[in-house]
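The complex is shown incomplete by one protein chain, all other protein chains being positioned as in the whole.
So that you can tell them apart, the chains are marked A, B and C in the order they are listed, and the count of residues begins at 1 in each.
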Amino acid sequence: MIDFAIYALTLVAIWSVMAISLNIQFGMTGLVNFGQILPFAIGAYAAAIGVQYDLPWWVGAVAGLVAAPIAGILVILPAGRSSQDYWALITLGAGEIFRLTMLNVPSIAGGADGVTVSRLPDRTLAAGLAVALCVVAYAVAQQIGNGPFGRMLRVIREDETLAATLGRSPMSFRMRVTVVSWAMAGVAGVLYAHVIGYVAPTSFLVTDTFLVWTAVILGGPGRNIGVVIGAAILILMSVSTRFLAEWSGLPSDLVANLRLAVFGLILVLMFLFRPAGLFPETKRVQNVDGL
Amino acid sequence: MKRNLLNAAVFAAAAIVAQPGALLAADTIPVGVIANLTGQDVNTSLQMARGVELAADEINAAGGIDGKMIELIVEDSEYKAQEALTAATKLYQVNQVPAVIMFGGSSLMIPVGELAQQEGKVLINTSSSSAKLGDYPGALFSILPLDNIVGKELGQYVYDKGARSIATIVPNNTFGTGIADAAGAAFEAAGGKIVRKVAYTEGQPDYRADVQAIIAAEPDALVGVGYGDDSRTVFKNARELGFDAPWYAAYPSIFAVENEEWMNGKLSGVDNGGYANDGGAAVLAAYKAKWPDEDEPLAHIYYGYDAMMVLAKAIEAGGVESAEIAAALPSVVESYVGATGKIVWDDRGQRIDPPLDIIEYKGGKFETVGTID
Amino acid sequence: MIQVFVNSIIYASEIAIVAVGISLAYSILRFANFAHIQFAVVGGYATYVATELGLPLILAVPASAVFVGGLAVVVDILVFSRLRHISPEGKMIVSWGVALLIRAIVASIFGGGSIIIETNTTPIRFAGAIFTSLDVIVVSATVAFMVLLHAFLYRTRTGSGLRALASNYDLAVTRGIPGERMIRLMWFISGAYAAIGGSLIALETRLQPNMDLIILLPVFAAVTIGGLSNVFGAVLGALFLSLAQNFIISIDFGSLVSDQSWFVPSQFRDYVAVLALVLVLLLRPSMTKRGAN
């Protein structure tokens, strides 16, 4: 049981990093990225391709860390000035282009079959690394969110023309946010590849992006701890439905479908009744007495 | 549809009546099954799981193994590596199963095989034919044989049947392209010509353009392999577009035939022998008794059945611990003749030299019309 | 070459009829509705159920259209009508939630496996092209429904009311057009057309709960090429996309450079759809600039 718990913790930590990275983009900046699985997939494939060429693991890791934000810049440079619903479809398309390439060009990384990646031998080590990454991502997101940088991100989220009339380039902030958050997701992807030990296109579907979105909407856009809790709830719900299926005797395919239904319901109900999430963004109160 | 709803209702009722927690009593032997119950290729996967179920029923009806009943725990992989690992971790660590029988492509089988090896557990593969599966000796055993022999025999067979030009159509994965390459090479070596090669990505809504291209190339025959929903869709497109050249296949029995009448007498090929033997016939009979309203089953029930059977025999001979099972498996397999014929393993637990039969689709089912030595 | 055109017209017909519903909703409510694709899938399943109950296709498809039209209205009442004020991207996320919910319900009822609706078709060879009698029905049905929609939008008072709402919602409402009632009507039409399109696709291909993920990108690409809020632009978009997709896989690139023939594998059609979607969105400065002030 404890081994399973450790494994579940690993998944929670990795998907929390994804939720944090989306939170910096959407929760703080208002960037509607429907292709957040792209940097994750790039990180995972960087790790996988590194292993294919017998390179040490850290080469793949560095490649993932570098390639993911570069991809982010490539996507945002032409599309950064689009309105947010356009940007949503563009990022969705970008993620699919990458996945289709990996699926249809087997010479890169095995096509539909995918490729093996050296698997972290020790479950506890994997969990430790994932939690460590999550802590780092959280610290970075907190530092960004609580400082003047995050303050300006929120201005851009509320009204980008206002930010521009104050002499700030919204594009520059969006670019920097994209670099930081895609790097985060890229590293999460590298770690994911080494935890799962295998990389294949079926792990990077549009639906996986929306898992992250559900976590952010559930937890509270703009609140780092909120989205981590959101991710934890979803992943734990996901793994625990296996026990529910066994305990209730319901066929596991039915339970799997009901779980998806719950995810859909969460998105809808949160928007209808609690749009700020379970843990809404807090008001930052500063003491002005004596000034 | 009705079945699914009904199942759900019955299960829900049973869940209320039954005592939860009593599922894993001490006098049972838990065995894990991982299949993709959601996601792609669901039908095929369910067939494999049913094969396992039939074997477990048979064993339990005969009094179990040393008086202990087999208790199957079925988990969904969603056809995703992460979920397959979650399922396997749960089965091995929480349910403490010594062995798991699994359906899935190499993207799922290999990570779970790696996990099984690290944990000292047993995994029996019923569906993946990647050469890499041999990298986990003592942990991963395959009931499904490797491809190249079948492909080679198929190429020769097609030439012998009189075809001089062929088109190939296979799914774009190692299994599909492996067969196409082996069959194509043998066919060309015999003096034939390949006029069009198609390797399609699985899960497309239709293969109309591919089939049209094949028709336009006017081959004497079509050579391919396929399974599940995709094969059914290819047949549908071919039928609707009026393609009527003969169809030669590796493992024709794993195809999901779309229209019995149209397919009648048109499809033949090289397959693992055995389904036509007594063991296979008995499994088929048991299947029809248990699921009388269903269509003809796919060959995957035989692989699922054999996987459960050899596992049970290994438990009987060795013991319920994973290491005991792994040690006993190679020797029990030697004397086992199952629904898929005689099983021969190389020293890594991978199936080789499967019995090869020539089978034809006639009157709604496959008939064995010859064997290959 | 004729074959390429024939295939393009068939595929465009399947996509277009789904795409017009998205354009219709976008033109009035200004958001891209992911759930619309799921309406098409539900339509396919509803037609399947109706045929299983013994209805002939000529009745099964309209029954499915009415059912899904009603479903779209119910979804609007329960969800979208309460969220009229939120941002377009917020509505997009919600519509994904709705799509996920509907997909899970469909999969729970019908199982994850695929279903093929039995049809009697005969192959037709015409001027070197091969197609089926079903294809003829699909294309004719699409043309008929497009003509019907055009007549409704441009020849009836209700239709011109809808168009007025699309061009300037607030102005139309102040001139006495009942906005909310018309939106309900729009949802019904949009859902019904999705169901017809989904049924045609199901007849031509197969039914599976995750069919939405397969048709999502081509449909959105067609809508985007057509200009998002332009209903009949979506039809042209579907035709354009379909032609591009079918040409790319029909050209023997191999023979251009060597004597080996080599074709782009048919799955690369998906690329054409995604690339078209992305490029069109990037290259529409006039539309992307909106909201600057």
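Keep in mind that, in the parts below, contacts are C-beta pairs under 8 Å (C-beta built on N, C-alpha and C of every residue); 3 or more make two chains touch, one makes a residue touch a chain.
To be clear about the criterion, contacts and distances are computed from a predicted model.
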item	value
Which of "NADH-quinone oxidoreductase subunit L", "phosphoenolpyruvate--glycerone phosphotransferase", "Neutral amino acid ABC transporter ATP-binding protein" or "Multiple resistance and pH regulation protein F" matches, in UniProt, the chain that is not displayed	"Neutral amino acid ABC transporter ATP-binding protein"
Selected residue (touches chain absent from view) among A:R154, A:H194 or A:R223	A:R154
Contact with the hidden chain (one of A:I2, A:V105 or A:L162)	A:L162
Touching residues on chain A - with respect to the absent chain	140, 143-144, 147-149, 151-152, 154-155, 157-159, 161-170, 173, 176, 180, 281, 283-286, 288, 291
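Note that in this section only the chains that are shown with their structure count from here on.
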item	value
Winner on C-beta contact pairs when A-B is weighed against B-C	A-B
Whole-Å separation of chain centres (CA-atom averages), chain A against chain C	30
Between chain C and chain B, distance of the C-alpha-averaged centres to the nearest whole Å	36
For chain A, residues contacting two or more additional chains	103-104, 253-254, 257
Chain C, residues touching no fewer than two other chains	107-108, 111-112, 265, 267
Chain A - residues contacting chain C, complex	32, 34, 78-79, 81-86, 88-90, 93-94, 96-97, 100, 103-104, 161, 205-207, 210, 213-214, 217, 253-254, 257-261, 263-268, 271-272, 275
Residues of chain B touching chain C in the complex	1, 3-5, 8, 37-40, 42-43, 46, 172, 198-201, 203-210, 212-213, 215-216, 229, 232-233, 236, 240-242, 258
Footprint of chain B on chain A - complex, ascending	1, 3-4, 7-8, 11, 103-104, 106, 111-114, 116, 119, 121, 192, 196-200, 202-203, 238-239, 242-243, 246-254, 256-257
